[in-house]
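The other protein chains are all here in position, but one chain of the complex has been omitted.
Should a chain be cited, it is by its letter among A and B, assigned in written order, with residues numbered from 1 in that chain.
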Amino acid sequence: MTPRLTLLTDFGTRDGYVGAMKGVITTVAPEVALDDISHGVEAGDVEGAALTLERYWDRYPPGTVHLVVVDPGVGTDRRGLAVEADGRLLVLPDNGVVTRVISSASYWRAVALENQEFLGPDRSSTFHGRDVFAPAAAHLARGLELVRLGPAVDDPVHLPLPPAPIRRDDESLQGQVIGIDRFGNLSTNLPGRHLQESVEVEVDGRRISAATTYGEVEEGALLALVNSDERVEVAARGASAAQLLGVEVGAPVRLIRPSAG
Amino acid sequence: MTPRLTLLTDFGTRDGYVGAMKGVITTVAPEVALDDISHGVEAGDVEGAALTLERYWDRYPPGTVHLVVVDPGVGTDRRGLAVEADGRLLVLPDNGVVTRVISSASYWRAVALENQEFLGPDRSSTFHGRDVFAPAAAHLARGLELVRLGPAVDDPVHLPLPPAPIRRDDESLQGQVIGIDRFGNLSTNLPGRHLQESVEVEVDGRRISAATTYGEVEEGALLALVNSDERVEVAARGASAAQLLGVEVGAPVRLIRPSAG
Partner (left out) sequence: MTPRLTLLTDFGTRDGYVGAMKGVITTVAPEVALDDISHGVEAGDVEGAALTLERYWDRYPPGTVHLVVVDPGVGTDRRGLAVEADGRLLVLPDNGVVTRVISSASYWRAVALENQEFLGPDRSSTFHGRDVFAPAAAHLARGLELVRLGPAVDDPVHLPLPPAPIRRDDESLQGQVIGIDRFGNLSTNLPGRHLQESVEVEVDGRRISAATTYGEVEEGALLALVNSDERVEVAARGASAAQLLGVEVGAPVRLIRPSAG
């Protein structure tokens, strides 16, 4: 079967850095199928990349290799990791970008990228995406056993994720905005199962009614619904909820039961 | 033979939504080759996507599956369609984005995406690109018969395309700008065969001479020529005609024979 390898970076494409990584990968694993996820992660945005990764890593079939290079901390003592989680393989810097994968996987194990045999021969001081992460990922795509890459790691860096939503005295549930997508939809850390039709969501003092789908409200109107990550999302039909509400990642969101008036 | 599947969306890549779709597709069809067309369609721009689709759908070999997700109208009664046209397969929302394909195909047939067997098992309320369109497209790439996806549809939504150019009293031909590309070239609905060397094109009161190629005019100068879609295009060598002329999609364009003064 054709091995498959995905790429997520903050390199942009214009400078050819992603091209260099693809060249290194296909030299090691000529038959690999390469799928771009994105190279438009904001420079160094580890939390954003972790949320993006959460959306696709386990949608791919077992055996897929996911390469993520965001904020690798070249020249610091930051490790590179290879992780196996629920049958998928991930190669990424030990900066917390794997947090959401590990949190949701039913099992995982990790190793540090240390075995020189499977890293690039000439390692530059600036571009470990090409010289360390790409060759390691390519060897995994060719079928190399994870443990061959280096010693086991049982303490990958864990991102300080937003705290779990808090139940307040008035029975409302207090969470926050964890991401804003291209359409201006606000993803929150409120589990979707708490949203019922009778419920309202308060963002920045403004109350928004729950709905099942975008189609239930007028063009331009705000609604709260369960999104494809199974979280509560605040959206606006055909418009940007982020712009309408003027909020950013971290903004408090409160889920209010009708009795809490 | 390796099945091939192309993707055109307005999702951007940063949020991982396209990654999720690719994961779903490769789970169903592990051997598929995925070609990105673009994920930078303007949010909800069905007319722009229709023009983009027209440029590549039949350049690909028969058997290719083209997946298009722009403005799927999740939560409305908008159908999803699978279409076979001149041997290519298309999976897209029934919002008119297929209009230019159907207009130019020598034959086509369509079905509605209704057979639950070939859609995703858990359908979210917000992301039919991942849960409906991607699995349907992947099954087609694996060789599923079109008719297995659902009942025949003979009335796909048809976009109100700009009216065909009108011949006016003075023998000039009146059309309009239908698209502006990255370079600022103005694509019009005037068929290229009407452009001859002796002809001029008038945009917003300004007369522009016909040429055969960009190379015939000075850097920065405007020209009218037959573009790669076989339509009349107004361009500027090494510059943006759209900026120079200050016009937008829908602007009137008149093709003037010399006798018409």
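As a working rule, a contact is a pair of C-beta atoms (placed from the backbone, for glycine too) under 8 Å apart; a residue touches a chain by one contact, two chains touch by 3 or more.
Everything numeric here is computed off the predicted structure, so don't read it as measured data.
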Original post:
Touching the left-out chain: which of A:33, A:53, A:110 or A:144?
Top reply: A:33
Original post:
Where does chain B touch the missing chain, residue by residue?
Top reply: 1-2, 4, 6, 8, 33, 35-42, 48, 51-61, 64, 179, 181-183, 212-216, 225-228, 230, 233, 235, 238
Original post:
In the whole complex, what residues of chain A lie against the chain that is missing from view?
Top reply: 11-20, 22-24, 26-27, 30-31, 33-34, 36, 43-44, 73-77, 124-127, 130-131
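Going forward, only the chains that are shown with their structure count from here on.
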Subject >> chain A and chain B: spacing of chain centres that average the CA atoms, whole Å >> reply: 31
